[in-house]
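Excluded from the complex is one protein chain; the other protein chains are retained at their positions.
Presenting chain A:
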Amino acid sequence: MSWITQTLTSTIGRKLVMALTGLFLVSFLFVHLSGNFLIFRADGGRAFNEYSQFMSSAGIVRVLEIIMVLGFAIHIYTSFVLTRRNQKARPQGYAFSQPSANSSWFSRNMGLSGSLVLIFLLLHLRTFWYTYKFGDIPTVTYEGTEYKDMAYLVKTVFQQEWWLSIFYVIIMVLLSFHLMHGFGSAFQTLGIRHKKYTPLIEKIGIAIAILVPAGFAAFPIYFLLTR
C-alpha cells in the first residue's frame, strides 16, 4: 500500500476525509440557502427564476456541482465504512448501558441523522432538481427570454403537498442535530483544538446548526402559512 492509501484508509485518515467533506458540505449549505432566499423577493419570482437558470446552465456551476456530488458521495461512503468498522469493534454489546451519562445524543447518532438527511436528499432531488430539468413546468418570459418558473414550482409543491412540507421541516431538525455535533467535531478531527479558538468554534457550530436548518425550514413553513 502506498503511504497515501495507507493514510486515507486508517481510522484517522477516514475521519479526516469525513471532516473535510463535512465542512465542505456546510459551505454548500450556505450557498444553497443564500440563493434560495431570492424566492422571498417581492418580484413575482423573477430573481429566483433567473438564479435557477444560471445555476443550471453556467459552466463554473457545473464544475462546482460535480465537486459537490463527489463531496456527498465521499462523505456518505466513508460514513458507511466507518460505521461498519465501529460496529465490528464491539461485536457483543452491553446488557445495560447508560451512554447519556457521558455523551450527547447528537454525537452518538450521526449515522441516524445523516441517513435521514440522505433519504431527504434523494426525495428533494426528485421533487425539484429532476422536475426542473426533465419535468413539465410552466415558463415565464422576462424581456424576451424564456425562463422555467421554478418559483411557481416551489410554491405549489410546498402549498399543495403539505405532508412533504412537514417532512422537510422535520428533516431540517435532523440536519440541525447532525451539525450540532458535526461542525465542532470536524475541527477536533482536524486536530484544531485550542483554548482561544475551540470555545468560539463550538459557539459558531451551534449557531450554524440552528440558523441554517431554520433558514431552510422557513421556505416550507412560509408557503404552508400562505396557502
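We take it that contacts are C-beta pairs under 8 Å (C-beta built on N, C-alpha and C of every residue); 3 or more make two chains touch, one makes a residue touch a chain; residues count from 1.
Everything that follows uses one rule, which is that contacts and distances are computed from a predicted model.
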Requested in this report: Given the options "Fe-S cluster assembly ATPase SufC", "NAD(P)-dependent oxidoreductase", "Peptide ABC transporter ATP-binding protein" or "Fumarate reductase iron-sulfur subunit", say which is the protein name UniProt records for the missing chain.
Outcome: "Fumarate reductase iron-sulfur subunit"
Query raised in the report: Where the complex has a chain not shown, which of A:Ile119, A:Ile166, A:Ile192 or A:Leu211 is the residue touching it?
Result: A:Ile192
Query - Chain not shown, touching residues in chain A - result: 2-3, 6-7, 10-16, 82, 85-86, 88-99, 101-104, 107-108, 110, 181, 184-185, 188-193
